[in-house]
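Only a single protein chain was left out; the remaining protein chains are all shown in position.
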Amino acid sequence: MYPENFRYTKEHEWVLVEGDIGTVGITDHAQEELGDIVYVDLPKPGAHIEQGKSLGSVESVKAVSDVYSPVSGEVTEINGLLADSPEKLNADPHGAAWLVKIRLSAPAEVASLMSAADYQSYIGAEK
Amino acid sequence: MPITKVRPHLSPNESLLFERSSPGKKAYQLPELDVPAVDAADALGADNVRAEIDGFPEVSEVEAIRHFTRLSTWNYAIDYGMYPLGSCTMKYNPRINELVARTEGLAWAHPYQPEALAQGSMEVMARVEAALAEITGMDAVTLQPAAGAHGELTGILLIRALLEKRGNPRKKILIPDSAHGTNPATAAIAGYAVENIKSSETGVLDVGALEHLVTGDVAALMVTNPNTLGVFEENIIRVAEILHAKGAMLYMDGANMNALVGIARPGDFGVDVMHLNLHKTFSTPHGGGGPGAGPVAVKKVLEPFLPTPRLKRSGKRWTYDYKRKQSIGRVKAYYGNFGVLVRALAYILAHGGPGLRNATVDAVLNAVYIRKGLEPYYDLPYRAPNMHEVVFSDERQAKLGVRTGDIAKRLIDYGFHPYTVSFPLIVHGALMIEPTETEGKREIDQFIDAMISIAKEAETDPQMVKGAPYGTRTSKVDEVTAARKPVLRWKP
Partner (left out) sequence: MLDACGVSSPEDLFSHLPEAVRLGRPLNLAPGVSEYEIVDYFRDRAAENANGYASFLGAGVYHHYRPVLVDTVVSRGEFLTSYTPYQAEIAQGTLTTIFEFQTMICQLTGMDVANASMYDGSTAVPEAAMMAVRATGKGRVLIAKSVHPEYREVLRTYARNQGMPVEEFGYVPEAGTIDLEDLDRKIDGLTGAVIVQSPNFFGIVDRVKAAAEIAHRAGALLVVLFTEAVSLGILEPAAGADIVAGELQSFAISPCYGGPYAGIIATREKFLRQVPGRLVGQTTDSRGNRAFCLTLATREQHIRREKATSNICTNQALIALMATVFMTVYGKQGLRELAEQNLAKAHYLASKLRPRFCGKFFNEFVVKVEGKTTDEMNKALLKKKIIGGLPLGRFYPELADSMLLCATEMSRRADMDAVAEVLA
């Protein structure tokens, strides 16, 4: 369920690091909590993001949730799919519905994030 | 068996105005011009004259009245039955209010007509100011704000002005986590940072925590009293003392005044500034979402900062005082929602002092009666005595998969409007119920019976409850698609 090669945050974001690029998304747990997603607000390419700071938000009909970046760096790409089809985020949050790609400015940050096993226990405990 | 509640009735279908328009149809007739007609292109410049208004309706008078009449039958309303909406105070809207608001000399008055020809309107406003000051125990009232949130903004701006005068406007406003969303939104617009205070386990303000939170950076605490759980903030006097000792102010959101009128006055328990919702406590109609009025009442110390102009007595007449150097300025053009003030005054005159107090007593009685009736069936997270409203949680039903939203929709099938769902946020799965004083025992018993019946349905047939409502003209509306693909106007 939770890919082994991802790293996870307490705020339910994930990052997949390939070279110096981190692909960021929200977890399946997050999309389930939110319910039907209606809108995704993403930064523009070129924006500078800090670990732990909000990079945008995800909206359902009755709630808004900030997305906190797992890593610091510069946004290189945003997922164009989500503007027209925000519902993809419910369907495939770990795959096709990634949010942004970031060129990491501090790759060492990733070590402080949770592994899949840790994240799984974390959300198990939350329940 | 006698029919005791609204049953679904046949509601004719109706398309939009634009879909039933026909070129050339009219519902109006203007008189003949008694002056020469003027060529629009000459008078305004040819570039400035528009072509026809594309798509604008063209229907006859009969078609117009049928259109709106049919649409109206799709609405629930207080005239049909109870709205148990918490903190909305959906009391009966007396029709005498509508009659007097239309008195020609009042309805037709232009705000800029000479003061000598506006004494009637000014007297009405002065009378409302005086009545609200007496009811709230405050020293001065402004009638300018157009609604509750508008009044909140005015109140916070008044606090800012006073603190600025004292040398430091300060940086933040404390807001309980049980507060209505307009409170933090208002604080932000007034340029303050918001700090949330967690409610105590008993649901009221945590005085101990407050003592640590009130620093020299805090401008004010915004409190609702009774709070959004319907519980009176028993430590309110101590709360006011803590704030005042640190030079901060106490703002009260007056949304729940229906529990206090004639019983307790905010001015007497330490409030410095508050707003009232005339469309709640004072019976002016909600009209599907507005208009309202949000007068603000203040202690003397804030009076110099009130919006301009102020009513002033000059000999035997009323006049406006525009020379108010310390005023925060205007929050709205002209003087306030005068038409709403007339309705509120009619309500005050009809009840009088004793009547207003009786209304409060009945409002609280009705809410406590509902609490007792539903306590065996619904979880009551906070056990303190409630006043004019009561808040349950859906915890028992949630175990069976039925949430407060589902129960609310099922209540519609019993002929009621839902209560307030999922608010306040400090109660998980909240059911917030306020009957008001204008509901009689019969209606309230029917409501209690309906809620009990639904609690039982949740046990025996939860899936059925989750699929409600069944008896409405329109079934469950797809709010998700409405948000994903917004269509906000008709197009041909």
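As written, the chain order gives the labels A and B, with residue 1 at the start of each chain.
Basically, a residue touches a chain if its C-beta (ideal position, glycine included) is under 8 Å from a C-beta of that chain, and two chains touch if they have at least 3 such contacts.
Note that this is a predicted model, so its numbers are computed, not measured.
Among B:86, B:184, B:230 or B:254, the one in contact with the hidden chain is B:184. From the set B:243, B:274, B:296 or B:364, the residue in touch with the chain omitted from the display is B:364, counting the whole complex. Mapped onto chain A, the footprint of the missing chain covers residues 38-39, 59, 61-64.
Note that only the chains that are shown with their structure count from here on.
Centroids built from CA atoms put chain B at 39 Å from chain A.
Those residues of chain A lying in contact with chain B across their complex are 36, 38-39, 59-62, 86-87. Contact residues of chain B toward chain A in the complex are 422, 479-480, 483-484.
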